[in-house]
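Removed: one protein chain of the complex. Kept in place: all other protein chains.
Residue numbering begins at 1 within each chain, and the chains themselves are lettered A and B in the order written.
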Amino acid sequence: MSMLETYFAQLEEGLKKKLERKTTARRKFIYEISRIGGKMFDDNLSSAWTTVFVPFEILNAMGVAGNFIEFVGAMMAGAGIGRQYLEKAEAAGYSTDSCAYHRTIVGAALEGIMPEPDLLIGASCPCDGGIKVLKRIGEIYKKDVFVINTPYEYTPESLDYLVNQFKAMIDFIKERTGRDIDFDLLRQSIRNNNKAREYLVEALELCKNVPSPASSNDWKNFIMFVLLAGSEPAIEVARIYRDEFKEKVGKGLAGLADEKYRLLWIQNRIQFKNNLINILESKFGANVVIDELNYIYWEPMDEEGDPLRALAIRQITHPIIGNIDRRLDVLAMLGREYKCHGAINPAHWGCRQSGGARYMFKEALREVDVPVIHLDVDCVDERNFSEGQIITRLEAFMEML
Amino acid sequence: MYYAGIDIGSLSTETVIIDDNEKSIAYNIFPTGANSKIAAQKSFNLSLELAGISPDNLQYIVATGYGRISVPFASKMVTEITCHGRGAYHLFPGTRTIIDIGGQDSKVIKLEDSGKVIDFAMNDKCAAGTGRFLEVMARAMEIDLEEMGPMSLKSEEEISISSMCTVFAESEVISLVAQARPKEDIINGIHNAICSRISAMMERIGMEPEVSMTGGVAKNSGIVAKIKQRAGGKINVPDEPQIVGALGAALIARDIANRE
Partner (left out) sequence: MVSKKNPAEPKEKTLTGMSRMGWFCSYTPLEIIHAALLFPVRITGHSDPIIKADSFMHPNMCQYVRSCLDTALAGGYDHLEGAVFVNSCDAMRRLHDAWRKYISPGFTFIMDLPKGRSDADYGYFRNELLKLKNALEKHFSIEITEGAIKQAINVMGESRSLYHKLSDLQKENPPLITGKELMQLASLYFTVGPYTWNKTAEALFKQKNDAKPTAVNRPRILLSGSPIHNPDIIGFIEECGMDVVYEDMCTGSRFFDMIVENTADTLLDLSRAYLDKSPCSRMLMIKERTKNIVDLANEFGAHGIIHHSLKFCDTYLYDVPQLKRHLTESGLKVLLVEGDCTLGSFGQLKTRIEAFAEVLND
């Protein structure tokens, strides 16, 4: 068993035991995610490495277990083992100016600790780096990469273009694995998505309550939910979140006891172990009540029509795609509706699509009286993390609030 | 006939004079200070004095280093990469890889069997991975630079200094000192940090034996020991690692003069 396989197996085992003692939404979520991680090593499934916004429902309906590379990068940082792979990537010539989510995975692939993927599928959005790194991984394993050109704008033509690419992706998978798509399964996953969506929307609505029933940790890295999308466990996880928060609100229980400040978190959390959340909670009573990326921006999917079309619409309407307007609207809306006192922008090092927009974030949130702090952190590379300096800035910001 | 090589670095300037048999007859190491032109002239004059010759006895002069452009009396300018290559190869003909860690930059140079440079990598943008890093840390720990090598060899515990940036690393070191961690261990950690800065360059170019070290930091026995480990257990270090650039320049001066 490789180190990574062991890691996921242990994670799954540990959480299973904890769940037997007490079921919490967070535990259930991480448990299901660890099982996804473990699927990478399941010989009955074909494995696909992807970038984050790829339709996993299609993969699952073809017996392909997908994992997005940023997820693995984040896992490694969280487990404290990312550093050696970063160094490996840098020794191979990958610049330290690039995003560490991607550098970690390239280093891991070069080091050979990852199981060889059967398929590589990447999308051009949300960023250039992801698809580039997937190409590099393709060269390491001598495999072609299927590229999904995510259209910039939602028009009838661009939707057709995307749907046709999904069809081409299905052919790509068929050619290489011999697996065909089960459209019944796919349609079921659309229905499952809608069910899960209902619960999630409710759960997120409940967090608008003052105080929020959720603590900063409950929703951490919830972006990983995309891996579960369309599955039965997804519905379960969503329902448990909804139930847990409903109960807490009913009983007047807060996620963070004595919540004084409510914060919006922009883009991704910091993956390696650090004290920021602790300090926010213990010193300032500050709670991250909403993560930008957790917002359910997509309408319920069309269960009667073409499932590929429904999935394409969800992909093409993501706020992070195309121009910045949708994203700014979402941020302002969240800041306002969740009654946030402030917003934290970790401004992940090497992230151009968000780095180029940081003034626009600040401006958009200023319109709703939510001040923003830009932290300039590398969310994945702890070697560059000067905790003292970051904490000082954070504390100054909180004092300002 | 004699030949001279002048290496004007940002911190120190060296002049080496050799004879027709490629033998070094005089050298000096002079602080560059604020004016490289003056430093070059002074270092040059000093070596002439030590050699007991006059400028007329010199057939060719090559200038190298960051300040090579400030030597109006030089016959030619050649980069320090080529000069370090030539100098190290002369001292250790088995050299195929050179690790040069100077005051302000670090380089890895690859040679082919004939001694010709075929590849190189440089870091001159960032203090981490250069002698400057050591200076900053020595100051933070209130010890002399020269003590760092011997002290580090007595280290018993591995300490990791995680920050990439010299400025952040300095505050890390200060807090380690405040925690009363043994200085030997802290210095060893600092040496580890420098080596990891250079390791990316070393891996990119490759550490083909024999590996030779040049530059002022080669006087630090602790760092030499670590690089030796990465080099597979064997490393060449000249008695005077700081003058290799100037020596190479002098040898190149002789090569050119003999061609013409």
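We adopt the following convention: contacts are C-beta pairs under 8 Å (C-beta built on N, C-alpha and C of every residue); 3 or more make two chains touch, one makes a residue touch a chain.
All values reported here derive from a predicted model rather than from experimental measurement.
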**Prompt:** Which of A:246, A:318, A:358 or A:393 touches the chain that is not shown?
**Reply:** A:358
**Item:** Chain not shown: contacting residue from A:114, A:147, A:288 or A:372
**Value:** A:147
**Fill in**
Answer key for A:20, A:157, A:258 or A:399 versus the chain not shown reads A:157
**Request:** Using the touch rule from the top, list residues of subunit B that touch the missing partner.
**Result:** 66, 78-82, 116-120, 122, 124-125
**Request:** With the missing chain put back, which residues of subunit A would touch it? List them for me.
**Result:** 92-95, 97-99, 102, 124, 127-129, 131-133, 135-136, 139, 145, 147, 149, 151-153, 157-158, 161, 164-165, 168, 323-325, 347, 349-350, 352-353, 355-360
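Here is the rule we go by: only the chains that are shown with their structure count from here on.
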**Asked** In whole angstrom, how far does the Cα centroid of subunit A sit from the Cα centroid of subunit B?
**Response** 47
**Asked** Hey, which residues of subunit B end up touching subunit A in the complex?
**Response** 162-165, 168, 171, 196, 199-200, 203-204
**Touch list for subunit A against partner subunit B, complex** = 87, 90-93, 96, 382-386, 388-389
